[in-house]
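Removed: one protein chain of the complex. Kept in place: all other protein chains.
What follows is chain A.
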Amino acid sequence: MDSTVASTGTEGKTWGGGNQPLKASYGKLMMWFFIVSDALTFSGFLAAYGFSRFKFIKEWPIADEVFTHVPFLHGQELPMIYVAFMTFILIMSSVTMVLAVDAGHHMNKAKVTLYMFLTIIGGAIFVGSQAWEWATFIQGDYGAVQTKGGNILQFGEYVNVDGEEKFKRISIDEFAVSIPDVRVEHERSNGLWFREEASLPPYTVNEIYTGLAANDNILVRTQIINDEGEKTVLSREESLKQIRDNGKLVVKGANLHVNEYGTALFADFFFFITGFHGFHVFSGVVINIIIFFNVILGTYERRGSYEMVEKVGLYWHFVDLVWVFVFTFFYLV
């Protein structure tokens, strides 16, 4: 008797071998498998973001107050507009990609070339916008003071807008008083040979405090979100007391250690998630360029099938898909 079973009674049926039950080529199937695993990676990041946000649910920065800038419209507060534009660009490049795939099905080389080119342009605009978004975020706008406990204290005043009292942020540049006795940044030219330090914050806490004490209208706003869903604004005495007793470091902009918008984790996740996504877009653009040149050279025309365009298309749409989720969880929710 045979020690292994060679016939299992499935011959001629769907999974009996010799046919393609999924009706998909090996390459396409592997692209789908990759996409599933990459989707799990991204959901891991976004779920970790959710974890940290739930952990600090009472003090998480409000995205609408962080991402308010639009290029060429300086000084205006326009939350969401720019990121909506970026979303549209990416969806649009997804459309040109799927049109390229469609043209490939009809073996229309000229159209595939055109649509691939447009897709690459769309991807490049998106990556450029992402870079601008990062630059704006890193540079910061109002500045803040970090306390000993790692909390962020921001500044502003109540102004009357159309008969309504509104809290308007004030930049630290507007009220900080320059005191000449501050510590000088250590450069490699003095002291220990070839040792230097990172650039010092623009002001010391003392300079901010002096400026705050001199301007009666300025109040401090904490990270804590109150019942109305807004950040808590302290009274005048409380503001002075907080800066005097707890202020430790003046922060402008954001990096991986500190950020002026609120809890440092927010900036970490922003850099990490949008960075990882931006890297996907970048590599997508590179792969698209390779495929684009292959199309021009007629590689797929000779092969008789534009399936490679379809495969890179799957990846490109996936990048779009991820952005839809990043957009929701970073900018909307």
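The rule is short, and it goes like this: a contact is a pair of C-beta atoms (placed from the backbone, for glycine too) under 8 Å apart; a residue touches a chain by one contact, two chains touch by 3 or more; residues count from 1.
Everything that follows uses one rule, which is that contacts and distances are computed from a predicted model.
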item	value
UniProt protein name of the chain not shown, from "Sigma factor sigB regulation protein rsbQ", "Cytochrome C oxidase subunit IV", "Pyridine nucleotide-disulfide oxidoreductase" or "ABC transporter permease subunit"	"Cytochrome C oxidase subunit IV"
Residue touching the undisplayed chain, where the options are A:98, A:125 or A:213	A:98
Hidden partner chain, touching residue among A:13, A:55, A:188 or A:257	A:55
Residue in contact with the excluded chain [from A:118, A:289 or A:321]	A:321
For chain A, the residues touching the chain missing from this view	21-24, 29, 32, 35-36, 39-40, 43-44, 47-48, 50-58, 64, 79-81, 84, 87-88, 91-92, 94-95, 97-99, 101-102, 105, 147-151, 229, 246, 305, 307, 310, 313-314, 317-318, 320-321, 324-325, 327-328, 331-333
